[in-house]
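Structure incoming, see below.
For this depiction, one protein chain was excluded, whereas all remaining protein chains were kept in their positions.
Which chain is which? They are A, B and C, in the order written, and residues in each are numbered from 1.
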Amino acid sequence: MSDLEVSARLARSGVERRRARGGPGGGRAARRLPGAGESAAALVLLFLIASALVPQVVAPVDPLAISPLEAFRPPSAAHPFGTDESGRDIFSRVVHGTGPSLLLGIAATLIGLAGGVVLGTAAGMLGRVVDFGVNRLLEVLFAFPGLLLALFFIVIFGPGIVTATIAVGVSTAPGYARIIRGQLLTVRRSAYVEAATVLGRGRWRVLVRHILPNTLAPLFVLGTLGVGQAIVWAASLSYLGLGAVPPAAEWGAMLAAGRTYISTAWWLTFFPGLFIVLTATATTVLGRRLQQRVREQG
Amino acid sequence: SSPAPSGGSAEPVEGGTLTYASGDAEPTCLDPHVGGNYPQALVSTQYLESLVSLDEDGKILPWLASDWEQSDDGLTWTFTIRDGVTFTDGTPLDAEAVRANIAHVQDPATLSSTGYLALGKVANAEAVDARTLRLTLSAPDSALLESLSQPWLAIQSPEGIARGMDANCAAPIGTGPFAVEAWDRQSSITLVRNDDYSSPPGDASHEGPAYLERIEWRFLPDSASRYAALQAGEVDVIDNAQPDTIVQAQNADGLQELDAPRPGSSNRLELNSGKPPFDDVRVREAFIRAVNVDDAVQGLFLGTAERSYSPLSSVEPLAYSQPDLFEYDPEAANELLDAAGWTERDSDGYRVKDGERLTLRLPVSTNQSIPAEQSLFEQLQAGAKDAGFEVVLDPLDLSSWYGALGENDYNLVSAPYTKVGPDVLRILYESSGTTPAPSGYFANHAQVRDPALDDLLIRASQVSDPDERAALYEDAQRMVLEGFYILPLYDQQNTYLLRDDVQGLRALPTVSAPTLYDTWLDR
Amino acid sequence: MSGVGAPDRGSAAAAAPGPAPAGGRGRGPGDAGRIGAAARWWASRVAGAAFVLWAVATLTFFAIRLIPGDPAEAILGGPGSQASDEALAAVRAEYGLDQPIAVQYVRQLGRLAVGDLGTSYSLREDVAALLGAQLPGTLLLAVLALAVAWLLALALATWSTRGGRVSAAVGSGLEVIAAALPHFWIAIVLILVFSTGLGWFPPISTPGVAGLVLPVVTLAIPLAGFLGQVMRESLLDALEAPFTVSARARGESEAGVRQVHVLRHAALPAVSLSGWAFGFLVSGAVVVETIFARPGLGRTLLNAVTLRDIPLVLGVVLVVAAAYIVVTLLTDAAQRLLDPRTRAA
Partner (left out) sequence: MSGAAAAGGTEPVLRISGLRVAFGSGTPVVDGVSLSIAPGECLALVGESGSGKSVTARTVLGLAGERATVTADALELRGRSLLGLSDRAWRGIRGREVGLILQDALASLDPLRPVGREIADALRLHTPLPPRQRGDWVLDLLRSVGMPEPELRARQRSGELSGGLRQRALIASAIALDPPLLIADEPTTALDTTVQARILDLLGELRAAGTAILLISHDLAVVRGIADRVAVMAEGRIVETGSVADVLERPREEYTRRLVRAVPAGKPRGERLSADARPSDATDARGASGALDTPGASVAVSARARPAEAAASAPLLTGHGLTRAFRGPDGSRRLAVQDASFELRAGETLGLVGESGSGKTTLARLALGLLEPDTGTVELDGRPWSPLPERERRTRRSLVGAVYQDPLASFDPRLSVGRILADALSGGRHARPARVSDELVSLLASVGLPPSVLARRPLHLSGGQRQRVAIARALAPRPRVLICDEPVSALDVSVQAQVLDLLDDLQERLGLAYLFISHDLGVIGHVSDQVAVMSEGRIVETGPTADVLAAPRHPFTRALLAAAPTLSA
């Protein structure tokens, strides 16, 4: 349901490369994303955070104020992003929608991570039987495409932003679980865990001090990358009529509502879509950079 | 763009395939006896025909029945069945076939809902001879002919029906100008011309077989791609056009528009008077006064829909409007709410009484409400907020939506109901309509339980004098309107967009479904 | 071009096998054991597949029971039907819906075990036949989209690793953006530009090739973004790997190095991600099939869930799961074939 699989792969190749190189630094300057991209991403993120925290400062117009006779105004000085079918200011809606949208992305990712941590650590720590069971469970869950899992979940529990969030989170959990389990096994077999045992550290000490931190640290990066994708998937759910409930100015819902008018009023979909893409891109760029930093610093 | 076509000036051309793209849901059964919803009516109009039809003024036209008469007590109707008509399977149409159809609709196993209700007063059907059918009613029914004109009571080959539900659903056999050739589930229905066709209704513009050789009846649920497909020439006709595309098409070359509002009820919000807070008429009125529907309809429908002030569609001759009841008046709304005891407001600005917020739940069927209508609800939501109502919009898929209604878990709802003639009022507002069927379904969503209204509606359905009937229906409509049970919005829209080379398309005045019988392609 | 940065002793020695048993000094292949190992591998995979199918069927069976709504009503013409009590009872009896859930479950499994998927409630047709009609369309869509995504990703990755900061930045930027695009948004923009605007392709699916272009491209773009990122990473790895240096040292040209060595390595992750990509594509197909009005599993599923059509939902889910299993099996097999290194693991 997200690019987890891809991120995990990139992370893994990073780890392997670091091991293979073994040397200090040893990075490839050319491979780094250029600074301009990162600064742009940081700027975007700053704007998004400001929009999420103090939307009324960024966009003072009430995002819910309808004005039916002002509907479908193209972008202009008064309405930089135009107005929607109810004459609401799209810029304001997009800005005010940042909070819910980011919250959705972050909450969904956290849910996915939490589920993944529970399943993954259970599999990695609780012995062969549990590992076998969890692995089979994951295989089964993977055989359901992500959207299908989400669909089931929403049909059972009814649509809405909360269900959409949980649905997206739930459907990403198996991916995280698999990554966590793999990471856990690698860490558990690692020489430094053995070294801790040789020093006489107990099972729980080693678990808490070495295994868990090293297993879970990469998750932060994966999570960063997951947020953007979660927003994109929630938007798809909204498109299918299973996402946020009006009049919430959540981006996916705005996109879904504006899609009807695409041929006459492109700005209804363009701007929320742009923000989704910007968010996903910015988090990905920064997430990857973070990944690189972690990789280089060890 | 040119105005709605009705047979071009040029000479019609034979042949060709027309592609029709429907935005309605794909029927689960092509036999409109089963269930009975609008998508079925749209497509079955091409291959099934009814006993009678309507002309544009709402007058009854003969169709498969060439003549009829009713007894003085109104309890016996005798129909003469048209001669020389055969079903596309070769079997002849006769009185026995019609009787078998009525029996089919009335058989509970058929699971008919719309047709079943329409025949509610038909106690017995009997084929007197090959051409004569006699219906015996349990009570006089002034709406019988209107009911029989509906596609949900169209006549099918008894042998086709005898194949069993699954086979008949896949390809019903009728007398219409086309026949079902194939149904590619989830994609399209292929209809081919009935070369032996001989039974057009009186208002058709030609006789004999249809011009078109084939119809490709596709299902394109996404409105944007539906319109794009029309623009690209991939399809020739689309239905369920969105207001903005209608406006665009009006200004575009090569596209035409055909407006055909549906008969029966108007599109309206029903206020659930069966439970608080709408059990208080002041709250109902307050809600209606608090929302500015006119501006919303204007802004969202861009002039493609007229505001309605009546429970009935504007195409119903007996529709009665009372605009002054629905004037936007926020002050009045506030006063009414104060009077009803909803005096306090909470921190979000919503009114509260006894610690309860003034919350209205509005389940929206995502399968039935078009986007403009959903936006309309959002605007009403915003307007009502100023008066202190919290309107909770709850988008639901069809099953969950029916579930919410069945559990009486709503305060407001918009439920389309199409039926020919003012008798729809009886279905929608008579007290018995509040009792759910076993499946939980009921039609009286406003939960109007008024003996006086019941009396009016029953009398109206039984009188045979047209003037008396009109007066009774006007009284009934006034009662519904003045009781603030509903908030009429606009007519149930049927707007078709078609390419310029599609000629002679018209909507059958019964339920405004398109008929492609007279249609030909100018290419 | 680039050299092998081997800044300290550690690198050479770390590549050699330390305590890890893989590869390395003096361990020859066990030829005799290999056939047995392959057979065991296949056997365990097939057993695993059977288990997954059973579990998917079970989970789905019970999940549908959690969905509000009465299956009997779904059979009787769907939601809002005014079926009578008798009709409902008759249907319940006929379909065994009045039996305890365990009995229903066992019966359902029994039917599935003999390949009987039952009859769709809503479409009144044999589910197997329905799916037989819907599957090829979705498969075609998925396979083509996968192929196009591969090509796009490969082209972009190759182009952006030619050297030069600008092309690298543009390439990685495009990949990240592509991966962030929601399917339905791409679809709508493509329709606007290529159908409404330019009139090159039909905006809805039509039988010919032209009708496939937009749906396939819609599905392929985000996937290409993901695959491109991975491909580029492995492309860069391969371009710096000692074996490409030794190929250059043999006199191989830059183009030759890419053709003979690097591209395979770049393609490997794309192959191994195919199982994941398939799931991604099926999810996307639900949206794309709706927009482009293409018949297919995605759309069928969406409708079936909405209409509580249990046999159909079960059928689609099983078919999708089976397809997923086959795809992952094939990718794993392909990987074993392509990359002997994976056999050890």
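Operating definition for what follows: a residue touches a chain if its C-beta (ideal position, glycine included) is under 8 Å from a C-beta of that chain, and two chains touch if they have at least 3 such contacts.
On a predicted model such as this, the values are computed, not experimentally measured, just so you know.
Touched by the hidden chain within the whole complex are the displayed chains A, C. Screening A:Arg136, A:Arg188 or A:Arg201 for touch with the missing chain picks out A:Arg201.
Per the touch definition above, the residue from C:Phe51, C:Trp159, C:Trp200 or C:Phe243 contacting the chain not shown is C:Phe243.
Only one of A:Arg178, A:His210, A:Arg259 or A:Arg289 touches the chain withheld from this view, namely A:His210.
Not every partner is drawn; the one left out touches chain A at residues 18-19, 22-25, 190-192, 194-203, 205, 209-210, 213-214, 217, 297-298.
For chain C, the residues touching the chain absent from view are 1-19, 21, 23-30, 33, 36-37, 40, 163, 241-254, 256, 260-261, 264-265, 268, 338-341, 344-345.
Here is the rule we go by: only the chains that are shown with their structure count from here on.
Centre to centre, using the average C-alpha position, chain A and chain C are separated by 20 Å. In chain A, the residues touching two or more other chains are 155, 259, 262-263.
Within chain C, the positions touching two or more other chains are listed as 68, 188, 192, 196, 290, 306. Within the complex formed with chain C, the chain A residues making contact are 1, 3, 5-6, 9-10, 13, 17, 19-26, 28, 30-31, 33-34, 36-37, 136-137, 139-140, 142-148, 151-152, 155-156, 191, 228-229, 232, 235-236, 239-240, 252, 255-256, 259, 262-263, 266, 269, 273, 276-277, 279-281, 284-285, 288. Remark: chain B residues 21, 26, 28-29, 34-35, 108-109, 111, 113, 116-117, 165-166, 169-170, 184-187, 218-222, 224-226, 228-229, 231-232, 234-235, 367, 397-403, 437-439, 441 touch chain C in the complex. Residues 222-224, 227-228, 231, 242, 244-245, 247-248, 292, 295-296, 298-300, 366, 371-372, 374-375, 377-379, 381-383, 393-397, 400 of chain B touch chain A in their complex.
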